[in-house]
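Below: one structure in structure tokens.
The other protein chains are all here in position, but one chain of the complex has been omitted.
Here is chain A:
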Amino acid sequence: MKCLLVASESAEVLFYWTDPEFHIRVQEQYGPTSDDGEGPQHAFEDRINTLFAPIIISCSTMVDRLRESYTTFCTESNDIYVLHQFEECLYIAVNGDGEENEDDLRRKIFVIKKLTEVMFGMVTLSSTLLRKELRPQDTEQRRALWRRLQGLLETYSRLREQDQSFLVEAVERLIHPTLCEQCIEFLERRLVQQLNSSAERAGEEVQHAFILVHTKLLAFYSSRNASTLSSSDLLTLMLMVQHLHPSNPEIDDSSPEDIQDTTADPEVFYTPEPSPPEHPAVELGRTDMEAPMFQFVDPDIQMAEDSLQTLQMNPPDPATPTRVFLETTLKEGFFPMMPHSMYSLPLWPGITLVLITKIPSSQVAMSIYHFLETVAKLEKRLKDGQEGAVPQRGHTPIQDLRSKMDKFIRVLGNNEIQTSLLQKAWAEFKAKAFSRGGPGLSRQLVPYCRNLHTQLCGVFRQCFVSGSCSTQRLSPSLQDRALTMVQDKLLDWKDFLLVKSKRNITMVSYLEEFPGLVHFIYVDRAAGQMIAPSLNMTERASSELGKGPLAQYIKSKVWSLVGTARRYLQKGYTTVTQRDGDYYLCYFLWFENETGYKLEVVDIPSPPDSAPIGMLAWDYYRKLLRYYSKSHSSEVVKCYELFTMHLGVIPSDYVLQHCSQLARKLWEPSRIPLL
């Protein structure tokens, strides 16, 4: 019983996702949707719209009149509704099956926000444009986009539910130092070098290359002049790769979930197989409810048939990269959403090579960001009431903006980019700001700033988001060559890697030293990496925890421990120990300098606006480290977390001794260089 909805202030649905149960519930409660000629999907969308409209409207009324907004509703049956407003878009996440708590829902909202940022870049800075982007006029486009976002959301939910690295939101690496080092060397000396010196790269430049085995990182290489890839972006990329190539665990231990995962694969969309023979609206209600995802999206299948033409015209070329917008820090400064292309090349099922390239026109993006920033600053200044005439000479920021913008528009024009709207907005702005008789820099200028801002985002969209990216890419043959090179390199390791990814670390190796220890997770927050024994929940593979209910129970305890720890951390508690049933659970967060010297605890600020604690959607730990570094400016500060689960019969003294020994022991492996 889950649902996620993005709506504009005027209660227009910009995006929605429901799970089958929610779909059924709505159908049951309000009768089946009537087909209004535009397909049942459309009718259901209308219904969702009607159902949530009062909440959305009330929410904007509260904001307008009381400067307050709803954040949560809980019902007596423990349904939870979490609401969050980003700019002019309201996000609502609903859970009615008790599988997610408030924090999970809020996190989901932040994740979908992060995904839109990675997908649309600076377009998200303008609510008007984001609205259009999330809800394209064209029905086919809209469905394709929503399908993609829905798939990403489902992939995220699955990973958060199954994967420890997505639980704590840190990257998990395969622990095999030798192989890891060899691979990094290979990526550096052979692969990236060859790619970047090839003539077929069409101006793109490989910045990062990494190999994923399922969700675990085997090797990662960044070229020398590249900006570091932030943990948040890396996790998002992993999520997108998982979505493109869902880890379909080996045939020998496929579980029901895995089957469902396969069906969630977007590629199902393109295969003719699920096409219903009859009118889909009739089938919708009739088909058995246990059937996985596609049964409920099958209203779209009609659409799929309609749009088969479109899709065939524009076939999903595997060589087409995905446009992603990543944070970069260059010598020119910090740019939050720079366009990159992501090539994810499946080596074998479960093993993927990912290349992130910088695209040639990224200079334009930098300029746009620069202008956006200047305009936003100006707008803020004007709102604060700092007014005055524009000085006619000198290198004031505003004169600087003027000359640069003029030049920028000229350059864009040469590159066959539609700039008429931007030109118009700029001309209006200039007329107001620089003309002698005009108001100069005054509050009246604010709407013009707005417009300029929007038009800049529009140009960004035109350059980087809409269609044009498909023409720009590494040539398919080059991609093939890269793929073959890495395949050759890893051929002998393939099976080992697949097994290793399931049993990266086993608890057995710790039992002798730490009797009574059931599970632990160790996270290096500065590096964004984690180490934890595998927790395999699949039917066949039994771990040391046994299988079935017990393993499932322990897993649920670990998951709730992480949730609890976050809740306390949010309030400034860095140590939490709990005796819970038959287990003793501990959580520690601490700071060290680079040499391992322990730094003392400080009062930790709570994240603003109840942002979730994690690294994927909103990098809390980076802000925490930045905050802490303020008082330790002379040294590099590192932040670590340790979660442990012991049997309750172990005296708490021993438990704590274990924890400190464990922290010491785990400190070493985390030193393996990532690069």
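Rule of thumb we're sticking to: contacts are C-beta pairs under 8 Å (C-beta built on N, C-alpha and C of every residue); 3 or more make two chains touch, one makes a residue touch a chain; residues count from 1.
Note that contacts and distances are computed from a predicted model.
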Subject >> Protein name (UniProt record) of the chain left out of view, among "Acyl-coenzyme A oxidase", "Hermansky-Pudlak syndrome 4 protein isoform X1", "Regulator of G protein signaling 9a" or "glutathione transferase" >> reply: "Hermansky-Pudlak syndrome 4 protein isoform X1"
**OP:** Quick one: say which of A:27, A:139, A:444 or A:577 touches the chain that got left out.
**Re:** A:577
Subject >> Given A:384, A:492, A:512 or A:603, the one touching the chain that is not displayed >> reply: A:603
Subject >> Touch with the omitted chain, as defined above, among A:329, A:403, A:477 or A:657 >> reply: A:657
Subject >> Residue numbers in chain A that touch the chain omitted from display >> reply: 29, 51-52, 54-55, 58-59, 61-62, 65-66, 68-77, 79, 81, 94, 96, 560, 564, 567-568, 571-581, 586, 588-592, 598-604, 609, 640, 642, 652-653, 656-657, 659-660, 662-663
